[in-house]
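Left out: one protein chain. Kept in place: all the others.
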Amino acid sequence: MSNEWPLWEVFVRGQHGLAHRHVGSLHAPDVKLALNNARDVYTRRNEGVSIWVVKSTDITASAPGDKEPLFEPSNAKVYRHPSFFDIPDEVGHM
Amino acid sequence: MATGKHDQTLFELSLRMGDNALILGQRISAWCGHAPVLEEDIALANVALDLIGQASLWLGFAGEIEGEGRTADNLAFLRADREFRNCLLVEQPNGDFGHTLMRQFLFDAWHLPMLKALTLSSDERVAAIAAKSAKEATYHLERSEDFVIRLGDGSDESHRRMQDALDVLWPFAGELTCADEIDVALADKGLGPDLGAIGAEYKEYMERMLKKATLTADWQAPIRKGGKVGDHSEALGHLLPEMQWLQRSHPGAVW
Partner (left out) sequence: MYAQMVKSTGEGVKSLDEMEPQERAFQERINADVKIEPKDWMPEGYRKTLVRQISQHAHSEIVGQLPEGNWITRAPTLERKMILLAKVQDEAGHGLYLYCAAETLGVSRDEMTEQLLSGKAKYSSIFNYPTLTWADIGAIGWLVDGAAIMNQVPLQRCSYGPYSRAMIRICKEESFHQRQGYDIMMKLVKGTPEQKEMAQDAINRWWWPSLMMFGPSDTDSVHSAQSMAWGIKQNSNDELRQKFVDQTVPQADYLGLKVPDPDLRWNEERGSYDFGEVDWNEFYEVLKGNGPCNAERMAARRKAWDDGAWFREGLMAHARKKETRIMAAE
């Protein structure tokens, strides 16, 4: 049986209230040690206040071939972006 | 060394706390680049960094109490072995990684309650250093505990190695909770804790954790002590020359 430690993906939430963000990966034998390692490897510079670890094999990713059907439609919805709307200068910052 | 104008017991307390952190930090920093797995190179370096940081706070404070202008660096690099006040446990050689982890575990399990108790010290500078250090020590103990339980209850080989490390190091653990007249004086003045109470907590914790780790300690083993009063094992006499060499070979130089 292979003794290579499984790979984990690490997500860290920073100080500023933003959502957890993928910061990288690491190896660990189990989930508790993965959390310990994540703290030691990815928050050495005070980067985070909360950590998630997920076994890499437990992540389901969209296939690159699906990129167009999945993401292209949202490209057409330009009205979701603030720059779609012209606001007169007199109104001031919005 | 100490002249008597200052509070000698407080000076001793800072040296004991500072030297423990310094010598253990020095020991584990040697693993950087040589640990069994990359994640451990990084994690163990974090522990070493915490400990050396604590050492510079305690020793800086000791220098202040003494009032003779000695800095943390002077105390770390220019004292002779007989003047060091760390317990024997922390100066024991690294051995295999199991010895290093077991030494850390036996130390952390004392260090955390000791620091927590010192946050209540009647001296607010002691309380402040202890409060900062206790946060770090909380994580150190968590890590140590995770490893000792897992490796004790892991493969046959990891169990054997951890038991072997415990057999070798256990006799040194007693010194941590064994009060001498300085500890008693510190407790009387409200500067430090009652080591007896910490010892009881230590024993209860060890019984619980070692059982989880399927390891057995020899509770009857005679205690090996002396470091706290400067009677060290031979190991320290090899660690210090290496650590102090540059300072001693270039007296007065600035780095």
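Per-chain residue numbering starts at 1, and chain names A and B are given in the order in which the chains are listed.
As a convention for this text, contacts are C-beta pairs under 8 Å (C-beta built on N, C-alpha and C of every residue); 3 or more make two chains touch, one makes a residue touch a chain.
Bear in mind that the values here come from a model prediction, so they are computed numbers and not experimental data.
Colleague: Using the touch definition up top, pick the residue from B:D7, B:E64, B:D153 or B:D167 that touches the left-out chain.
Modeller: B:D153
Colleague: Taking the full complex into account, what residues of chain B touch the chain not shown?
Modeller: Answer for chain B: residues 22, 26, 29-30, 32-42, 45-46, 48-49, 52-53, 55-56, 59, 72-73, 76-77, 96-98, 147, 149-151, 153-155, 157-159, 161, 242-243, 245-247, 250, 252-255 touch the chain left out.
Colleague: Please give every residue of chain A in contact with the chain that is not shown.
Modeller: Residues in contact with the chain left out: 2-5, 7, 23-27, 29-30, 33, 41, 44-45, 61, 63-64.
Keep in mind that, in the parts below, only the chains that are shown with their structure count from here on.
Colleague: Take the average of all CA coordinates in chain A, do the same for chain B, and state the distance between these two points in whole angstrom.
Modeller: Each chain reduced to its C-alpha mean, chain A and chain B end up 39 Å apart.
Colleague: Give the list of chain A residues in touch with chain B in this complex.
Modeller: That would be residues 5, 26-30, 32-33, 36-37, 39-41, 44 of chain A.
Colleague: Mind listing the chain B positions that touch chain A in their complex?
Modeller: 37-39, 42-43, 46, 139, 142-143, 146, 150
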